[in-house]
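Here the complex is missing one protein chain, while the rest keep their positions.
After this line comes subunit A, so read on.
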């Protein structure tokens, strides 16, 4: 049998003077939360880590995060979030094989506070099924940088979008009002009744191996948004003979926020692009934290 587990985490961060201090930082197996020291006033960094290097079928992780007034939290992961159908070493004998792996995260950011959610991408292995549900409750003058990205699998094993299902929802509410709800479902399906050959997820997403969604909101990221908007406006597309190695788009959302989407033929290329695109964040979070996220 798989040992499906339910990990819980809780982070409460508050600003005392110029120090961001955790009033709570706790987690249960398989989730682990680590906070390295950092020098930036008003900032705290937390790494989200899963024991065993990944999640398996049936696992569920839930994290609840409160960022207090004017406090700043940077959430990172250590390497990509790997989603296995089975725990490494286990064989397909499990009866839990069809269960979904679920990560549910609730964030609330108080007035003047900021959340920088900058994890490595999710990598779903062959036949894995994954749900990720993230909700963000922001005070009207709170800020958010939300990065959510997914790769095509383990290149070394020739995996190319061969997981069973990936479902991701990011819902952002500002002052209780929903300003964005991004729901993306990537699914490999069996043949359908159209009489046409099966349309694999890989062919639908080709030639790209990594897709990223970036949601920017609030006063602390206005500089980043205007720089990106300007950059985007300078692009002029002429008829090309084939797809570019990286494509991105930018759309404004309510009240000065922005959604950026990126597709790249390799995830490292997307990471480099993100590091450049979010270059303005270095001023906001400081060099040390910026390097932790994009170095």
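The rule is simple: a residue touches a chain if its C-beta (ideal position, glycine included) is under 8 Å from a C-beta of that chain, and two chains touch if they have at least 3 such contacts; residues count from 1.
Simple rule for what comes next: contacts and distances are computed from a predicted model.
The listed options are "E3 ubiquitin ligase complex SCF subunit sconC", "ER membrane protein complex subunit 10", "Small ribosomal subunit protein uS9m" or "UreF-domain-containing protein", and the UniProt record of the chain not shown names that protein "UreF-domain-containing protein". Residue-wise, the contact with the chain that is not shown comes from A:252, picked out of A:41, A:252 or A:283.
The omitted chain makes contact with subunit A at the following residues, 100, 131, 133, 167, 169, 178-187, 192-196, 199, 204-205, 207-208, 211, 213, 231-232, 234-253, 259, 261-265, 269, 272-273, 276-277.
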